[in-house]
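Only a single protein chain was left out; the remaining protein chains are all shown in position.
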Amino acid sequence: MQRRGFLAGLAAFLAPILGLPFRRARADGPPEQAGGAPPHAAGKPAGKPRRFGMAIQVDRCIGCTRCMDACKAENNVPKEPFFFRTWVEQYTIKTDGELVVRSLKTGNGKPSESVPEREIMRSFFVPKLCNQCDHPPCVQVCPVGATFRSPEGVVLVDEERCIGCRYCIQACPYGARYLHPDTKTADKCTFCYHRTTRDLLPACVEVCPTSARIFGDLDNVASPLTRFKRMKKIHTLKPDLNTEPKVLYSDLDGVVR
Amino acid sequence: MKSLLFRPVPEQITRLSLAFALLASGVFLVRAHAIPQTWLDREYHVKSTLEREANRPRRFAGAQACTECHEDQVKEKAEGNHRTLACETCHGAAGKHVEDPTETKLFAPRLRDYCVLCHAYDPSRPTGFPQINPALHNPLKPCIECHKPHAPVPPETPKECAACHGEIERTKAVSSHAALACTACHDAPDAHKVTPRLVRPTKPQNREFCGKCHGPKSEEKKAPRVDLAAHGERYLCWQCHYPHLPEGK
Partner (left out) sequence: MNEELLHNLADLSKQVWGYIYPNEIEVHWSIMIVLYPYLTGLVAGAFILASLVKVFRVKEVQPAYRLAMLTALSFLLIAPLPLLLHLGHPERNFEILLTPNPSSAMAMFGFVYLWYLMVVLLLEIWFDFRRDLIVWGRAASWPLSWFYRAASLFSNDISDAAVRFDKKAVQVITVIGIPSAFLLHGYVGFIFGSIKANPWWSSVLIPIVFLFSAIVSGISLVLLLYMVITPLRGKSLNMACIDKIASFLFYAVIVDFSLEALDFIHRLYESEESIKILSHMVTGKLFVSLFVMQVLLGMVLPLGMIVLVKTVSCSEDLRKLLYFTSAILIQMGIFATRWNVVIGGQLFSKSFLGLTTYKMEVLGLEGLLVALVVLALPLVVLAILIKLMPPWHDEDEPGPAAAGETPATPAELPAPTASAPAPAPDVA
């Protein structure tokens, strides 16, 4: 343990006792309008920040993997198939009831059939990504506060402060985080924060050919996302964990976890 | 106890207190003066991260950027069956091209292998989504010879039924009933094309209709056989089997 950290820690520990000023951050929850908020969408009136969310219409996904490729290209995600900010799962329920799941490979190539067609009862694709939980377990466990919720409700990682302990990776129920092999810090979907704060769509939404993904402000009174919320029966992933995801699914099958 | 109170403070306590005071003031000094104060400032950390994230380079330009130069293609696409696609879905990230259109040209897929990423048949794809079997559907011929990529439509006047019942046609096209014409099961009077809701085509009425192919005496070689008398006698065939996409092949 470094001497300096050691001492400072002791100070942090003793400060409340000795009445010294020692700032304590809130457990989670957005740091309100963290000073001079980032370049929000130009022309957007200052005030209440938007609350980003995504809808996924499962019965529109054709498993073309354009979103996976676009995400890797846009966000410097390693090309190798062990690191994903978003991925697409193929579920196949066989006539004998067996469930076969796999995640699609990136690159050009049609999703190969892993199950002979005459044994298929039902089959579909499910795109996955960080759920940008309103009650994120990853933020709760980060020991140094390097991951937090932005004013827009997006969970971000401070790559200059992340110590690479990987507690957040363990805490995420959705497998949405990975350790970036170059920076050695935790990495995850940011809802393309650099695009969405400038009124562009996230890369995966931009390239989706069937509009299976809808992105927007959850608080907006009239938008494709709001329409989706009104018209569809919505599910979230692992609702029993009370993470309050902001990625909403319609037509989601019960076997999906 | 009393004697403890009135005794002078034991030497141990003074020594420890001194050591502790030294340590504590050392820590305080380091914390207040020896390290950059930004290390302690959570608001600063959050703010700098938001800025860093917001200013990452953008590789995809977004749909709006394309309309500024390629108005015709955008208009054509907006009216065609590819209206939900972004230009960059097929042409790739356009960020650099937008910055310098002459220097960086975009990729335009012209071969079969790109279109089949979406349009090759896959049982997991939603029914009705236009799919083909690439091995059977004009193999070796580039898709764009018959289909305009910005506004794809079938190359010739469609078979009569499919013009309106495209979704059923596309579903049937990948099913084991693909080779059957619509008229094998439905009689469509000419008047149906003029007044579709007044004059309806016929539908099969009874089990024996399916039995013509699937019954024990059928002459169809490939059709699976069932004994109509013993097989689900209380139901009509289509109450269990969807005729446009019967299970199995």
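As written, the chain order gives the labels A and B, with residue 1 at the start of each chain.
Everything that follows uses one rule, which is that a contact is a pair of C-beta atoms (placed from the backbone, for glycine too) under 8 Å apart; a residue touches a chain by one contact, two chains touch by 3 or more.
Everything numeric in this text was worked out from a predicted model, so none of it was measured.
S.K.: Can you say which of A:Cys172, A:Cys192, A:Ala212 or A:Leu225 touches the chain missing from this structure?
M.R.: Residue touching the chain left out of view: A:Cys172.
S.K.: Of the residues A:Pro116, A:Pro181 or A:Pro224, I need the one that contacts the missing chain.
M.R.: Within the whole complex, the residue contacting the unshown chain is A:Pro181.
S.K.: Since one chain isn't shown, list which residues of chain B touch it in the complete complex.
M.R.: Residues 7, 10-12, 15-16, 18-19, 35, 39-40, 42, 45 of chain B touch the chain absent from view.
S.K.: So which bits of chain A touch the chain we can't see?
M.R.: 1-2, 4-6, 8-10, 12-13, 24-25, 27-28, 78, 80-84, 87, 89, 99-103, 128, 137, 140-146, 161-167, 169-179, 181-182, 184-185, 241, 257
What we mean here is this: only the chains that are shown with their structure count from here on.
S.K.: Using mean C-alpha positions as chain centres, tell me how far chain A is from chain B in Å, no decimals.
M.R.: Taking the average C-alpha coordinate of chain A and of chain B, the gap between them is 18 Å.
S.K.: Could you please specify the touching residues of chain B with respect to chain A in the complex?
M.R.: Result: residues 23-24, 26-28, 30-31, 34-35, 40-60, 62-63, 82, 84-86, 88-89, 93, 113-114, 116-118, 120, 122-126, 129, 247-249 of chain B touch chain A.
S.K.: Going by the contact rule at the top, pick out the chain A residues touching chain B in the complex.
M.R.: Per the touch definition, chain A meets chain B at residues 4, 7-8, 10-12, 14, 18, 20, 23, 25, 31, 34-39, 59-66, 70, 73-75, 90-92, 95, 108-111, 113, 117-118, 120-121, 123-125, 145-146, 148, 150-151, 156-161, 190, 193-195, 197-198, 200-201, 203, 206-211.
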